[in-house]
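Below is one structure, written out as structure tokens; comments come after it.
What you see is the complex with one protein chain gone and the rest in place.
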Amino acid sequence: MKLKKFKHYYSTFIITAIAVIFTVFSAGIGLEKSTIYLLEKIIIAVILAVSLNLVVGFLGELSLGHAGFMCVGAYLGGKFSAIMLPNLGNSALNLIASIIVGGLVAALCGAIIGLPALRLKGDYLAIVTLGFGEIVKSIFQNTSRESFGGALGLETPRFDKEQLFIYAFIALIITLLVVTNLMNSKHGRAITSIRDNEIAARATGINVTKYKLYAFIISSFFAGVAGVLYSFSNYNIQSSKFGYNYSIEILVMVVLGGIGSINGSIIAATLITFINTEFATILTGNLAVLQNLLYAIILILIVIFGNSPALESFREKYDVKKLFAKIRKNDPSTINSDEAHWDKIPTKISMDELFSLDVTNNDQNSVLNIQDKEGK
Amino acid sequence: MKKLVKVLCLIMAIAMICSCFAGCGKKGYTANNTKYVIGMSGPLTGPAAIYGLGVQNGATLAIEEINANGGLNGVEFKLEATDDMHDATKVATNYSSLLEKGMQVSLGCVTSAPCAEWTNLSNEDNVFFITPSASNDDVPKYDNGYQMCFADGNQGKAAAEYVSENYAGQTIGVFYKSDDNYSNGIFEQFKENVSKDVKIIETVFTDAGATSFDSQINALKDCKFIFMPIYYTPASIFMTQAKDVIASDAVYYGCDGFDGIDAIEGFDIKKIPQQVSMLSHFNSKATDGKTAKFIKDYTNKYGTDTLNQFAASGYDSVYAIYQAMSAAKVDDVTISASDLSDKLKEQFQGGFKFKDAVTGGGNDVSWDANGYVNKTAIKFIIKEAD
Partner (left out) sequence: MEIITTIINGLSIGGIYAMIALGYTMVYGIAKMLNFAHGDIIMVGGYTIYVTMNLTGHPLIAIAVAVVFCVILGVTIEKVAYKPLRGASPLAVLITAIGVSYLLQSLAQIVFGSAPKMVRIADMGSLKIGSLKIQVYTLVTLVCTIIVMICLTLFVKLTKTGRAMLATSEDKAATQLMGISVNRIITITFAIGSALAALAGLFYLLKAPSISNTFGSMPGIKAFTAAVIGGIGSIPGAMLGGFLLGIVECISYKIPIIAPYTDAIEFLILIVILLVKPTGILGKRRREKV
């Protein structure tokens, strides 16, 4: 029993170990600047991916505006820290207070957006969040210079660069603990049951809207936290960064890592951030155009290779988990991971809209629907 | 117990991987340089790539010329250009990787928003930069940063003076991009300084709506003077769409972003009936002097695609660094960025005059105590009214 519980926190332990090692290194011989920047970036990406996974993987709703919540967190947390700077200085206290403020405001936005959108069935959350992200971006871009910096961006205090990553690691570990704990609790099971079959979940007495909102608010809270960390790792934040492209970038990490797999999100977020940074440092000058090209080709190949139904047997043959299993001399069939294979997870991105020519709104006229009505 | 051993092994393995990441910090990156390394970060891909590529090409051209003439006391220069895609978050990575590649002096960032990040980062390590084109007023706020282009605010003030003198009591139009800091920076200063008896009709566009200006054109159709602190691409679209709607004796007046508008492939400025003029530091139609030679060399090498004030300014920035370094008598190729910065700062604050500039009408260029550039602004009439 204890070992089983330990298994859930495997990744948290590993991350903690990495955090301790880096801290020791930085206190001892010091780290390269580029390593520190890379670490900060990776940690922020991992927090974002894990929190988005809560919505996409465990709740089964698609969100295309995760960067919007991050933006809210970054701006309000950043502004708060700038206001508190004379009182608190550039201290850990200021950082923690800003993280809480930014996270809470982002969570509040999550509640405002989620409350109406999550009561609807289907993938409306995707489009509402997409709209939300663009609205937030546009509003912050056009604020006055004094309030939120407008087009030039908000000036935020940059935290001591030798230490920020340590606090970021702590934030990441807290995120992981919260998400893993949540997913292994009663509430977590309620959330996954909504994903698997909403109607059945409702029938067993689960308050569907409440749990959906619950997961969504927690997810936006951590997006806000990532935003505040981001604002602390930069001198200047611009809302144009938080457009829908960035939301998609986070979604790519979640999908590549495996929907519903926290470990997968961690690995994918780390790898993608690392690859992008490496491309940016290696492919300089006239080679810079190749960055996106290579990234696009890799992306397409990975997705096709990992998901094509035609390659199913090939994938099974070379499954990483099974390879490890062979090394361990175990029977592959006995390995049952807690994370379902991601393409088997029934996301609610069902795309049930019908192609139609009808000008009248005929929910009532369709044969299917008439039967439905009679059935009720 | 077995599990514990496994976990310990894992932690050991991670520790080893991490140690690969963590080299020793604070070592002299420039110790192994055999050439002076100039770093830059700019948008080499994405929608703003034309500006970044312009600077990169201009700077490369200058470096090749300098190297062909024997470099600085026989030591050559080298440009390291990194791509920031006009995104401030990429700057920190670029900056640190440039430092690790041995950057000793830099051109900063090409565009203003990323440069705000660069300004702060380079101040931490005292790395000297002279940006060819990041025109925001805050860019030279520390003593290690200088601008080769005019600051936005100064351009706005100059335009406001011109308008107050010539259009008192009349109604003028302004067309600017509300989510762009270049446009905003100029317009804010313009609005503050323009005399009160000039009535202004403001119209804006945003990045998302940069293709159809019909409604803005309609709002401006009775104006005889339209101030456009924007870049030339949207300006050319505006002019094409407006040519029959706006009176043909109207004047379009832009800042240095207008430069290159007459060189856009496929855009025939002669078909625009209105007068097009601008206040700039670079004349891409120059026919004599150093400017003409630069235009010829540049066109031979890179074509006219990116021949704009960014390219010229990038070229000048490299020469300014070169001249300042030779004036400071720098002779150590492994000089650290911070030491070089101190020497260059001394020059730039001590009345250093940059000669043979391509921009600024060929006159000498100098810098004031705030890091803003002093050079001749030229009011060009790109095209007379029909």
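Order as written gives the chain letters A and B; numbering starts at 1 within each chain.
As a convention for this text, contacts are C-beta pairs under 8 Å (C-beta built on N, C-alpha and C of every residue); 3 or more make two chains touch, one makes a residue touch a chain.
Just so it is clear, the structure is predicted and the values come from calculations on it, not from any experiment.
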Exercise for the section: Check the options A:T23, A:S91 or A:S138 and report the residue that touches the missing chain. Expected result: A:S138
Fill in the blank from the handout: Considering the complete complex, of B:V75, B:V198 or B:I237, the missing chain is touched by B:I237
Problem - Among B:Y36, B:Y162, B:F205 or B:W367, residue touching the chain not depicted - result: B:F205
Handout entry: Touching residue (missing chain; options A:V24, A:I83 or A:A296)
Key = A:A296
Completion exercise
The missing chain sits against chain B at residues 45-47, 49-50, 53, 178-179, 202-216, 218-219, 233, 236-237, 240-241, 244-245, 264-268, 271, 305-306
Exercise for the section: Just the residue numbers, please: which parts of chain A touch the chain that's not shown? Expected result: 56, 62, 116-117, 120-122, 124, 127-128, 130-132, 134-135, 138-139, 141-142, 199-200, 244, 248, 251-252, 255-256, 259, 289-293, 295-297, 299-300, 303-304, 306-311, 342-343, 345, 347, 349-359, 361-363, 366, 368-369, 372
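Rule of thumb we're sticking to: only the chains that are shown with their structure count from here on.
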Fill in the blank from the handout: When centres are defined as mean Cα positions, the distance from chain A to chain B in whole Å is 35
Practice task
Would you pull the chain A residues touching chain B in the complex into a rising list?
Solution key: 3, 6, 13-14, 17-18, 21-22, 25-26, 29-35, 37-38, 41, 138, 141-142, 145, 150-153, 155, 158, 161, 230, 233-238, 240-241, 277, 280-281, 283-286, 288-289, 291-292
Practice task
Write out the stretch or stretches of chain B touching chain A in their complex.
Solution key: 3, 7, 10-11, 14-15, 18-19, 21-26, 44-45, 56, 79-83, 87-90, 92-94, 96-97, 99-100, 112-113, 116-117, 119-121, 124, 136, 138, 178-181, 183-185, 188, 206-207
